[in-house]
Every structure is written in structure tokens, then in C-alpha cells.
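Just passing along the structure, written as C-alpha cells.
A single protein chain has been omitted; all remaining protein chains appear in their positions.
For chain A:
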Amino acid sequence: MPFLDLLPAERVRTDLAAADKGGLIEQLARLLAGDGDPAIARDALAARERLGSTGLGHGVAIPHGRSAKIDEACAAFVRLAAPVDFGADDGRPVDLVAALLVPAHFTDQHLKLLAELAELFSDVEVTRALRSAPDATALRAVLERGLRADG
């Protein structure tokens, strides 16, 4: 399942603001939940962050989680105007955040999606383009281009 299929245009945002990591997780959980209960996503993402930060370094993080309480995978992508400390190894606050929530039975699929994302964000050109994209539409276009060029 391609990452982009999990990422409808309304979950690509450039207008979120968060004061800290907890606030950011909360915002992402709401975005992922849509009309549903944000607590499911929040708990899943927070559980993973307790094991270790999902910050990849270089200002990028991919918080992710599995939950038995959902049936469909979903994703969100956010660019923050004000970077937030995410506990990443390189100490750099993050401004590019891709969040991923998958059902509990997604195991291999889960890892595959994460690998796809990590590889995408290790490309300096991609992160540069993501940071300079003017709006959410352009942002999603960059992701689309990057993931396609990748595959």
C-alpha cells in the first residue's frame, strides 16, 4: 500500500502550531482521527515515543503507531512554522513531521511504510523542497514526486 494513498490532501497541513512535543502529538492525533476519537492515535503515538524518539534527525520526525482499535491505516504530514524539540538524537528541533497510524495486524506493511518514509526524508533535495514549498498543495506534490522518483 503506497504511503500517498493514506494521505488525503486535507491531512497535509502547514498551519499547525505546537508549543512542545506533547502538543504536537495531540495535534497530529486529532488530524489522524478526523471525526473519530483522537485518544486512540494519541496513545499509540505516545507509546512509541516512550520507547525512543522517532526523530530521524535533520529536523524530520516520523511518529508512528499500531492500534487494535482501528481498521484502516492513515497518515498525516505537517510542516511547522516554528520547529519543536522532539528529542531527536541530533538535538535539532523538528519542522517536518509525517505521522502514521496502522491497525495492529499491519506488521510487515508497517515497517515497509516506515522504510519508505525514512528513505524519502534522507534525501536532502526532498527536505529542501518540502521546506520551500509555498502551500499544502505544493507540499503534497513534492511528496508525490519524491515517492515516485524513489519507486
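Keep in mind that, in the parts below, a residue touches a chain if its C-beta (ideal position, glycine included) is under 8 Å from a C-beta of that chain, and two chains touch if they have at least 3 such contacts; residues count from 1.
Keep this in mind: contacts and distances are computed from a predicted model.
Chemist: Identify the UniProt protein name of the omitted chain, choosing among "Cell volume regulation protein A", "NADH dehydrogenase subunit E", "ATP phosphoribosyltransferase" or "Carbohydrate ABC transporter permease".
Modeler: The correct option from "Cell volume regulation protein A", "NADH dehydrogenase subunit E", "ATP phosphoribosyltransferase" or "Carbohydrate ABC transporter permease" is "Cell volume regulation protein A", the UniProt name of the unshown chain.
Chemist: So one chain is hidden, and I want to know which residue out of A:Ala19, A:Leu51 or A:Ala81 touches that hidden chain in the complete assembly.
Modeler: Among A:Ala19, A:Leu51 or A:Ala81, only A:Leu51 touches the chain that is not shown.
Chemist: Which residue numbers on chain A touch the omitted chain?
Modeler: Residues of chain A in touch with the missing chain: 47-48, 51-54, 56-58, 66, 89-92, 107-108, 110-112, 114-116, 118-119, 122, 124, 150-151.
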